[in-house]
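Only one protein chain is missing from this complex, and each of the others stays in its spot.
For chain A:
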Amino acid sequence: MRLAYVILGAAIGAPARFVIDQYLRKFANAPWGTFAVNVAGSFVIGLTWGATQNTVALVAIGFAGAFTTWSTFMLDIYLAIELKKYRSAAVNYIGSLLVGLLAAAIAMNLVA
């Protein structure tokens, strides 16, 4: 049953990330799409703090897990460094982690 929840959550999270990312790409070259989904997804996973197993499977592992991405985040930073865009890399790195952690912390406090 948990497997079905993971599948359902991921089937919503992955395409939602893709659509948001493609939409935001129209306005800027900077990886705002990845930033937005990672921050929003961190807030969502924070809300599952202490939740039941099925909610964790659906919302945390399935939805937030597929909605957010680590591989794109890390590759964006690496490629920016390679292009000597050190400022962009630093802003993306510090901004994503700072705001992402803050979003998760706020959500965890809301449900605590």
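Quick note on the criterion: a residue touches a chain if its C-beta (ideal position, glycine included) is under 8 Å from a C-beta of that chain, and two chains touch if they have at least 3 such contacts; residues count from 1.
We adopt the following convention: contacts and distances are computed from a predicted model.
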Any idea which of "3-methyl-2-oxobutanoate dehydrogenase (2-methylpropanoyl-transferring)", "Hydrogenase maturation factor HypA", "Integral membrane protein" or "Fluoride-specific ion channel" UniProt assigns to the chain that's been left out?
"Fluoride-specific ion channel"
Mind pulling the chain A residues that touch the left-out chain?
3, 6-7, 9-11, 13-15, 17-19, 21-23, 38, 41-42, 44-46, 49, 57, 60-62, 64-75, 77-78, 93, 96-97, 100-101, 103-105, 108
